[in-house]
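Let me give you the structure first, and then I'll get to my questions.
One chain of protein is taken out of this complex; the other chains stay put.
Order of writing sets the labels: A, B, C and D. Residues in every chain begin at 1.
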Amino acid sequence: MLKKISINKISELAAALMDKGLLLAPVKEISGYNFVEIKDPKQVDLDFHNTIASPKAAFFPHKEDFIKYETGKPIDTASVVALNLPPAFLFGARPCDVKSFEIMDIHFNASGIVDPFWKQRRETAVIFGYAFDLEKPAQPEEFYQTLGIGAADPEGSDVFMVKKGGDLLLNSVTPKGEKILAELKVLNEGKAADKKYYEEYIKKGKEYKTRSMCLEPGAITKKLEDLFYNTDFWTRVSSACISCGVCTFVCPTCYCFDICDDTLFAQGIRRRVWDACMFTDFTLEASGHNPRTHVYQRLRQKINHKYSYHVRKYGVISCVGCGRCTKHCPVNIDIYSLIEDAMKA
Amino acid sequence: MSFEPKILGIACNWCTYTGADLAGTTRLHYPQNLRVVRVMCSSRINPSFIFRAFQLGADGVLVGGCHPGDCHYNTGNLYARRRLAVTKKILEFAGLEPGRFRVEWISASEGNKFAEVVQEFTAQIKELGPQQKLKIEQLQEKA
Amino acid sequence: MINKNPYIPVPVEITKIIDEVDTHDIKTFRLVFLNKDDEANFKYLPGQFAELSIYGKGESPIGIASSPTEPGYVEFTVMRMGAVVPGTVTSALHDLDEGAKIGIRGPLGNSWPIEFLEKKNIVVVGGGFAFTTLRSLINYMLHKDNRKRFGDITVIYGARNPGLLLYKDELAAWEKRDDINSIITVDKGDEAWQGREGFVPAVCKEVAPSPKNSVALICGPPVMIKFTLPVFFELGFSKENILTSLEMRMKCGIGKCGRCNVGYKYVCSDGPVFSLGELDELPRDF
Amino acid sequence: MTDFRQIENNLKKEAKRLLEAGEVAVVLAYGRGYDEKHPMPFAAKAIAHVESLVFNEYCNFNMARYLMRYPWGTKIAIAAKAADSRAIIQLVQEEKVRREDLVIMGIPAYGMKNQKTNEVIDSKTTGGLYNPVIYDILLGEEIHGQKIISPYEVLAEYEAMDKEERWAFWKKEFDKCIRCYACRKACPMCYCDPCFIDQNKPRWADKAPQSPGNMMYHLTRFHHLAGRCIDCGECSRACPVDIPLYLFHKKVAKECEEMFGQAAGMKLEDKPALVDFRVEDSDKILE
Partner (left out) sequence: MSRIGVFVCHCGLNIAKTIRVSELAEFASTLPDVVVARDYRFMCSTPGQEMIANDIKEHRLDRVIVTACSPLMHEHTFRKVIEKAGLNQYLLTIVNIREQVSWVTSDIEEGTAKAKALLNGAVYRARLLSPLSSRVIDVNSDVMVVGGGIAGIQAALELANTGKKVYLVEKNSTIGGHMAQFDKTFPTLDCSACILTPKMDAVLQHPNITLMTYCEVSEVKGFVGNFDIKIRQKARYVNHDRCNACLACTEKCPGKGIAEWDEGLVKRKAIHIPFPQAVPQKPVIDREHCTFFLKGKCRLCEKVCEHKAIDFEQEDTFTEIKVGAVIVATGYNLMDTKPLVQYGYGKYPGVYSALEVERLFNSAGPTAGKVTMRDGKEPQAIAILHCIGSRDKNNYEHCSRVCCMYSLKFAHLFKEKTSADVYQFYIDIRAAGKGYEEFYNRIIEEDVKFIRGKVARVAESSDEPGRLIVEAEDTITGKFVKLPVDMVVLSPAMIPREDSKDIGRLFNLSTDKYGFFMERHPKLAPLATMSEGIFIAGVCQSPKDIPDTVAQANGAAAEALTIVSREKMELEATTAMVNPASCCGCQNCVRVCPYGAPSFNYEKGVSEINEALCKGCGLCASVCPTSAIIARHFTNEQVLAEIEGLMEF
């Protein structure tokens, strides 16, 4: 089902979605765009390239409360924080970010114990994917082509959106998407020309150039395994790294978290909070022992996790080439160059 | 009911705390809004104690130490003076009312000064009203 | 509502606390489930662990020390962690009294591979505090319904001194049985000590268990492991037949939080029990 | 001012000479990044690395950040612009490095730009200086005659704000914080490991990126850097959500300079102001 709406009426669409549930959409903030929960439909702004942080927080918020309790009270007075979510709409996610949800699904949803929070959020959400603007060149940091992701890949979205001049074309990809498109009265029917434009756009998206190299998961895994003990290599590539958490926090596929108890007077909450393998205390044990004390060990862990461990464990590279880590790295470490380097080493 | 502020006092063991005791011994009455924590020296005060106190809902924080030169540990309060001065500037620039944080040198013999300072400071805090900027209203749940 | 949320602990009561060692920093806690359903759901095998949880303090992953053959409770032997600053959860646990109620989340991780062990001779080597899940296994194997499923059982257990041996009553009971060969040693005895003196690797060499149809399960401090492994290699044990249990900083215990990996394996969900063969495939450095 | 290309050549020349002569084991300067606009901090340890050295208007990095990564006593050559040289002085004061182990390659420069915004940062975060305070070698000619702007001039707007307005401003800024800790990790003075905020005993603040914890983290960090911040602005440039931390640091630095009569990182023989005192310090500072 193909629908359309004029981009300058986007706030009407937003309002319609807000009537049905939570709407997460790109909003221009002081320092750039981000997905935020929309309070005012006028906030929604599709004139962005990509957001600072990835939209993973829609399903895996920075902070998730598990249990509320009061210290000094009997243990059975603790209450599990209910997770009754209204339907949510993630509006405007770029294809590479949509791809990241599939990768995260494997970890949270399809292996071993299922993470109930991720699962429920994923199930209740409708994803409106949004093709990159093919007229404009890719950002220098981006390299999703390397990971086999096109600039207009609709896979993974429930509804996929393409910009056509002043219009936004919305095509349903899944039954869930079809259902919601059918319900949205603010949309107009797409014409045959729109349909053609849409299909060509998707095709063109495959050719859209970002930085690209030939990266076969098995090969990079093997290469990284061989390189594992090459301390010289890791020390060299990590020589600029300052071990902050920017790359992991903006990354769409980083999922490490910490579980902690926060208290105020007698109230307490057990919650999980994002953590980063780049932090020095990430692996610090209660005994005081820390297996990763050097910067190079932490960077090695991060790279291996994405390009080797994840491949060994789940069969896919845990990176979608969105380039956020490179763009926001305070010292301009470029994961793409690093992988290139590793392949050559 | 009128506003009864919560005021945190942090007093050094040797001068201000003893001075506060003296105020008691001489039965000098002052408002009961001040709750004193005893530390050995005003230099023990970590600036984060003060930030935390405001977060926990203190409407004012009063620090008391020995007069400069009279520190039981020779120079503790001279360091404290610098550190607390910086603390005050930080709070001010963050936008907290300057009057909510005060440092006073009160010796062991200045029971009357202690009572006066508490009286005056309490009145000042009442004037300023409840401190709501840094205070954590409740344990933050969903963002 | 989510059923069986894996992050939510269930309540248990501490019914018994045993002060295990002279230094009073290791205690065994016997926990009884407050709800029957929770108990029924807590089906475990030796070698698994659980997250013990104290609200306001946090959680700590602890190996299960009791055997599933002992119904009605689970036991955990906990060391108070931290050299200078005590570990938050373990020290809070140590401050508890019998009757206190805490949370438990589990069972977690894999277990000693029972099926693999069946019909084989079992050599259990333990050092110091790292004996808790081995004790679980020994008691499991010694249970009258299980004993015949396993071959000879040899236990070599050592501690720095007699006061630091765990489960002293059980050790004594094992000595009396003839279906288990238990060898207890200490690095340095005291006046009252009548038993063996000597380091675990040396004792292993002396006892020289046969590798034939045998599996060795080795847990202990790094130094002990370092010197014990060569002894077993020399005796002819293959890497596939030497098992150990790893320790890492864990949080979620279910392979989600991403911190306890060794190579591509998560210790909490893929382990904690690994054979040396499996470990060989993983990086030695983390 | 010597042009950046010439400075780059001089940098390469000197780095080569120092490494060749074995005078230093490592040269801390700037290397090629994934494009012109994104150079990287770079540690040249061999003559072969020298060719990768670059210098352009985006080389903002304060290389003093990396000094502590090398074992005590390692001979290090370090490229230092004005603010960076102050960081080095401050670190020498704090005995984290020894002056005699360093060859400071001073870079007098203006017109340096923020990579993200392309904005010239001279007036904002170079402490009002163009020339390094201390150096062994100069990689370009000293700059004279360039207009000196007080480093504290940008504060006027914020100082003039009403306290309610200022509170609203900072609250909004700190609420953005995602606690990635890039600010502290980019800071040459924040060498603590573990940072107080990572402590478990006591837990000074929640780990979650929420207002109270963010406030505690930033306010305490300002205090820890009081009298030590050398105004390089790395914290603000590192911040992925653009919190103008440098403004607060500047304010604290300004107050410290006024109260204690000493600016951070200006003299090797100074003592960090908050672990020092003078008997004649006035009680006025508490008012």
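Rule of thumb we're sticking to: a contact is a pair of C-beta atoms (placed from the backbone, for glycine too) under 8 Å apart; a residue touches a chain by one contact, two chains touch by 3 or more.
Values in this document were obtained by computation on a predicted structure and should not be read as measured data.
Displayed chains that the missing chain touches over the full complex: A, B, C, D (touch as defined at the top).
For the options D:Asp193, D:Glu258 or D:Glu287, the residue in contact with the chain missing from this view is D:Asp193. Within the set C:Ile8, C:Leu96, C:Ile114 or C:Ile225, the residue that contacts the chain not displayed is C:Leu96. Contacts to the hidden chain, counted on chain A, fall at residues 71-73, 265-266, 288.
Think of the hidden chain as still there; on chain C it touches residues 83-85, 92, 95-97, 100. For chain D, the residues in touch with the chain missing from this view are 72, 94-96, 191-196, 199, 201-202, 204, 224, 271-272, 274-276.
What we mean here is this: only the chains that are shown with their structure count from here on.
The interface holding more C-beta pairs in contact, when C-D is weighed against A-D, is A-D. Among the remaining chains, C is positioned farthest from chain B, on the basis of C-alpha centroids. Centroids of chain B and chain D (each the mean of its C-alpha atoms) stand 34 Å apart.
Inter-chain centre distance (chain A to chain B, centres taken as mean C-alpha positions): 47 Å. Each of residues 136, 143 in chain B touches at least two other chains. Looking at chain D, residues 206, 208, 210 sit in touch with two or more other chains.
Of all possible chain pairings, those that touch are A-B, A-C, A-D, B-D, C-D. Per the touch definition, chain D reaches chain A in the complex via residues 31, 33-35, 38-43, 61, 65-66, 69, 115, 176, 178-182, 184-186, 193-194, 198, 206-210, 234, 237-238, 240-242. Every residue of chain C that touches chain A in the complex is listed here, in rising order: 1-2, 5-8, 11, 34, 53, 55-60, 81-84, 87-90, 101-103, 247-249, 251-252, 254-259, 261, 263-265, 269, 283, 285-286.
By the touch rule above, chain D contacts chain B in their complex via residues 158, 163-171, 196, 204, 206, 208, 210-212, 215-216, 219-220, 222-223, 226-227, 248, 251-252, 255-256, 259-260, 273-279, 281, 283, 285-286.
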